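For this depiction, one protein chain was excluded, whereas all remaining protein chains were kept in their positions.
Letters A, B and C mark the chains as written, and numbering starts fresh at 1 in each.
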Amino acid sequence: MSGGLLINWRIAKSVQSGFGDPLLLYKGVNMRKLATIIFFLWGINALLCASHLFTVSDVPWDDGKALQIEWKVPADTIYLQKADSLGAWTTIYAGSQSSYRDTDLNPDLVYNYRLLVPRPAFQDSMAFMAKAKPREQWFYLHKLSYLLILLAVSLAVLYYVHGARRGKDYFIRRISGLDSMDEAIGRATEKGKPILFVPGISDLDDIQTIASLTILSHLAQKAAEYDTALIVPCRFSMVLSASREVVKEAYLKAGKPDSYREDRIFYLTDDQFGYVAGIDGIMVREQPAANFFLGSFYAESLILAETGFSTGAIQTSGTAQASQLPFFVVSCDYTLIGEELFAASAYLSRDPQQLGSLKGHDFGKLLVIVFIILGVIMEIAGWHGFKAFFEGAAQ
Amino acid sequence: MSFFATFGLWMAVFFTLSIFSFLYKDNPFYKFAEQVFVGLSAAYWLVYLFYSIMLPNLFNKLLSDFSGNLILLVPAALGLMMLIRLIPKAQWVSRYPIAILIGTSAGINMVRYAKSDLLSQISATMINPFSASNLSGIIGNFLLIIGTVCGVYFFYFSKKQDGFSTVPSKLGIWFLMVSFGASFGYTVMARISLLIGRLEFLLKDWLHIIK
Amino acid sequence: MSANPNSLLERRIVFLLLFVAVTIPLIFPIGWKTEVSGYAKMAWELIEATPDSSVVIFSFDYDPSTMTELQPMAEAMLHHAFSRNQKVMAMALWPQGAQMADQAFGKALESFPEKKYGVDYVNVGYKVAGIVAIQSMGRNMAEVFPTDQRGTKYAELHMLKKIRTLKDIGYVNSLSSGTPGIKEWVMAARDAYGTPVTGGTTAVSAPGLLPYVNSQKQLHGLLGGLKAASEYETLIDKIGTATVKMDAQSIAHLLILIFIALGNIRAFWAKKRRKA
Partner (left out) sequence: MKRNIPLILAFITGILVVISEFIPHRPFSMMITTLQDWFMIISGFAILLGQISLFQSNLARIKAREEGWYFYLAGLISFCLMLGFGLLWGTQEFKGLAGHGSNVQNWLGNKPFDYLFEYAYMPLSATLFSLLAFFIASAAYRAFIIRSFESNLLMITAVIVILGRTSFGGMLTSWLPENLKFWHLPNLSDFIMEFPNSAAQRAIMISAALGIIGSSLRIILGIERSYLGGDK
C-alpha cells in the first residue's frame, strides 16, 4: 500500500561531484564503479528510509474515502502536495504537524502524494513520494460499542416483549399527563366544545410524530365515544394522511364510523409560523376546551401554549425536544417530559407487549447508569480505555 | 424609492402591525393576515419543493439520463401511490409508501439517536470530577454526574417509587426544574432580539425615527 | 390553569409595558457600559496592536437572518480598524455577505468620511467554495479575486499592490454565523499560514468555537452575540447599535424580573384573600 522514493537531485549531484572526475582511477580501483555502487547503496538506503519517513495508507474499517498520510521528518514546516487527475501538484497541507488525513476520496482510485521538506541552508527542498488506494471495508470498527449497546437494548426489549406474551404482568408508574386525558375530554364534552390535537411540527420521519399519532388514536376513540368534536390541523401532507387513517380507525373501533368527519383533520401549510398562525386562529375562534400539543416542537411551542392558555383551555403537552420543555412546563397544565411521550402508547393501551418493551427501555436506563458510574470510576483511576471505547462511536 | 418598493414597504408594515394586533385580541386584521400567511406560505413551499427538490433530484435526472436513473422510478411510483389517496376507494394504496417511509425513519432514528444522544452523552458524562482546576469546577463536575444519573433514573417507569428509590428520582426532578428555569432565562435574550428586529424595521425602515 | 377576564387584562398590560420598554431605549439610547469579558478584550487587543497601514481582511460570512447580532460587531470592529488606520479588505464566504459588507462600510464612512475606496478599503465580494478559497488565498490572492465587486482589476487596487498571499495580511476577522466561517479560517489561514484570526459569531454558536481561543491562540478572542458586540463598543468608547440594542435587552430583562416579582405579590394577596 505504501511506497516511498527519495528524489533529491541536489544530493545526488553532490554525491557525483564529490567523487570527482567520472573516470578517475585510484590505485587500480575504478572510482566510477565505486561511485556507482555507493550511489546505488545509498539509493536503496534512501528508499528504505523514505518508505519509513513518508507513508500513505488506507484508513482501516471505513467506507474507502480516506487515506492516512504520515511523515517523520525533522522540519518546522513541510508542504504536502497531491496530484490531481492531470498530474499537477497542489498543496493540501502546510505546517508543522506530522500526519494528515485526506478525506472525501473515491474508493479504489490511486492517489499520489508528494512531501516537500524545505532546507533553508541549501535553499532547496527534499521531496518524498508515495501513493495509495483507499478501500471500502465491511465493518466500521469504531462503531462496535454502538452496535453492542443497540443490541443490548434491543434484546432486552425483545426479551420483555416475549415475557409479556407469555402472560407476565409489568408494573408502570403513574404518568399524570396521561391520567388527565379523560378529564380533559370530559370537560370538553360538558362544555360542548371541541378538542384540538396538534401532532407537532415534524414530518413522519420523526418518531415523536409517530408516538403522537399513537396517542391520537386513543384520544380519537374516547372523543368518538363521548361524541366530542376533534380538530387536527397538520403541517405535512404525510402526517395528514396518517392522521386521517388513525382517526378513522378509532371512530370505527368506537362503533361510530358515521361521526367521523374528514374535514376536521386538515392541512394548513408546510410553513412553521404559517402553521402556528393558523392554529392560533383556530384556538381563538373555535375556543376548544382541551388542547393537546404532542410531538416534536420548536420555537413555536410557547406561542401555542400561551395562546391556548388565554382561551382558557385545559392544556396537555409533550415533547422530547429538551429545549422546548421549559415553555410547556410553564404554561400547560400537564406536560409529558421526554421519554414519557414514548411511554404513552404503552401506558394508555396497557397492551402487555408494549408494556414489555417499556420494561426494555428501563433495562437500557439501568445499563446507562451502570456505564456512567463505571466510566467515572475508570476515569478517576486513570484508565481511559473504557471511555475511549464508547467515544469511538461518537466520531 | 420606486412605487413598488414603497408599496412593498407599506405592505410589510401592514402585515407586521396586523400580526401584533393579535396580542390585544383576535380581529379582522389578524384574520386577514393569518389567511394570507397560510396561503402564501403553502404556495411558497410548494414552489420551493418543486424547484429545489423535485427538479434537480428527480425530473432533471430522469430527463437527462433516463436509463441511468431508473432506480428513481421507485420513489416516483411511491409518490404517485400517495396521491392515489385522492380517490376515496383506493386510499389503502397509500399505506405502502407510508409503511416504507416509516420503516426507514424508524431505522434511521434508531441508529442516529443511539449514536448522538445515547452513546455520545454517556461518554461525555464519563469524566474525572477531580480534573477541574478549581473547587467550583469539581463541584460542578459532581453535579453533572449526579444530575445525569438521577435524571435518567427519574424516567424509570417500571418500579414503584417508594422508600429509598424516591431519593434519586426526587433529585432528578430538582435537576430538571433547575434546567427548565435556566433554559427559560437563557432564551429571554434571543426572544427579545426578535422583537428588537421587528421594531427596528418599524422605527428605522418605515418611520425613520432611528438611524 | 384557566384564564379569566381579569388575567386577560393583566396580560395586555404586560404586553404593552414590554412593547414600550423595548421601544424607548431604541429611540433614546441610554448607553449603559457593559462589563467586558476576556474574549472580547482579546479580539480588541489584536486589532489595537496591529501596526498602522497594515492590510487586514474582514470576512462577512453571514446573511440577513443573523444581522441583528453580527452587523453591530462588524460596524464596531470596522470602526476600530479604521481608527487604527488599517486598510480593510472585505470579502464574503456567504453569497449575501458582500451586501453586509457594503452596509458596514456605509456606516463606518459616517465617522470616517476621509477614507477612500481602493486606498483605505475594498470589497472583493463573495467567493464560493469556503475553505478551498481560503487555501488558494494562501498561495495567490490575485488568482482568487481577479477583480473586486465593482470589476476593478486586483492589480489596480492601490492598497492590495503589495499583498500577494495571506501571509501579507495583518489579521483576518471573520464574522460568521455558520459554515463556512471562523472554523475554516482557523484551519486554513491560522493553522496553515500563521495569519492571526479573530472573529464574531452568534450567541448560539459561540460555545462551539470557544475551544479555539486557547494558549496557541488559534483564535484571538471571540465575540459571541449582541452582548459581546456591546462590550466591544464599550472598549472603543462608542455608543453604537449594539449598545443601544443591549440597553433595550437590559430594560426588557429588568421588566420581566419586575413582572415575576409582581406576579408573586399578586399570588400572595390572592392566597391571603382566600384564607380570609
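Here is the rule we go by: a contact is a pair of C-beta atoms (placed from the backbone, for glycine too) under 8 Å apart; a residue touches a chain by one contact, two chains touch by 3 or more.
For clarity, every value in this text was computed on a predicted model and none was experimentally measured.
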Next item on the list: Can you pull out the displayed chains that the omitted chain is in contact with?
Entry: A, B, C
Checklist line | Sole contact to the chain not displayed, among C:Q71, C:N123 or C:S250 | finding: C:S250
Next item on the list: Using the definition of touch stated at the top, determine which of A:T77, A:S125, A:S154 or A:S259 touches the missing chain.
Entry: A:S154
Note to self: For a quick check of understanding: of A:L116, A:M283 or A:L341, which residue touches the chain that isn't displayed?
What the structure shows: A:L341
Next item on the list: Just the residue numbers, please: which parts of chain C touch the chain that's not shown?
Entry: 7, 10-11, 14-15, 18-19, 22, 32-35, 227, 230, 246-247, 249-250, 252-257, 259-260, 262-264, 267
Note to self: Take the complete complex as the reference. Which residues in chain B touch the chain that isn't displayed?
What the structure shows: 2, 4-5, 8-9, 11-13, 15-16, 19-20, 22-23, 28, 31-55, 57-58, 72, 74-76, 78-80, 82-83, 85-86, 92, 95-111, 113-114, 117-118, 121-122, 124-125, 136, 139-141, 143-152, 154-155, 172-189, 191-192, 194-195, 197-198, 201
Notebook entry, point to check: Going by the touch rule given at the top, which residues of chain A touch the chain that is not shown?
Noted result: 61-64, 107, 136-140, 143, 147, 150, 153-154, 157-158, 161, 203-205, 207-208, 210-211, 213-214, 217, 234, 236-238, 240-242, 244-246, 248-249, 252-253, 263, 266-271, 273-274, 276-277, 299, 302-303, 305-307, 309, 320, 322, 325, 327, 329-331, 337-339, 341-343, 345, 353-354, 357-358, 360-361, 364-365, 368
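Quick note on the criterion: only the chains that are shown with their structure count from here on.
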Next item on the list: Taking CA centroids for every chain, report which one is farthest away from chain B.
Entry: C
Next item on the list: With chain centres taken as the means of their Cα atoms, state the distance from chain B to chain C in Å.
Entry: 26
Checklist line | Rounded Å distance, chain A centre to chain C centre (Cα mean) | finding: 31
Check: Taking each residue of chain C in turn, which ones touch at least two of the other chains?
Finding: none
Checklist line | Partner chain C, residues of chain A touching it in the complex | finding: 91-95, 309-315, 331-333
Note to self: Going by the contact rule set out above, which residues of chain B touch chain A in the complex?
What the structure shows: 19, 22, 25-26, 30-31, 33-34, 37-42, 44-46, 49, 82, 85, 91, 94-95, 98, 101-102, 104-106, 108-111, 114-116, 118-120, 122-123, 125-131, 145, 148-149, 152-153, 155-161, 176, 179-181, 183-184, 187
Item checked: Touching residues on chain A, where the partner in the complex is chain B -> 143, 145-146, 149-150, 153, 170-173, 175, 204-207, 210, 237-238, 241-242, 245, 268-271, 273-275, 277-278, 280-281, 284-285, 323, 325-327, 329-330, 337-340, 343, 358-359, 361-362, 365-366, 368-369, 371-373, 375-376, 378-380, 386-387, 390-391, 393-394
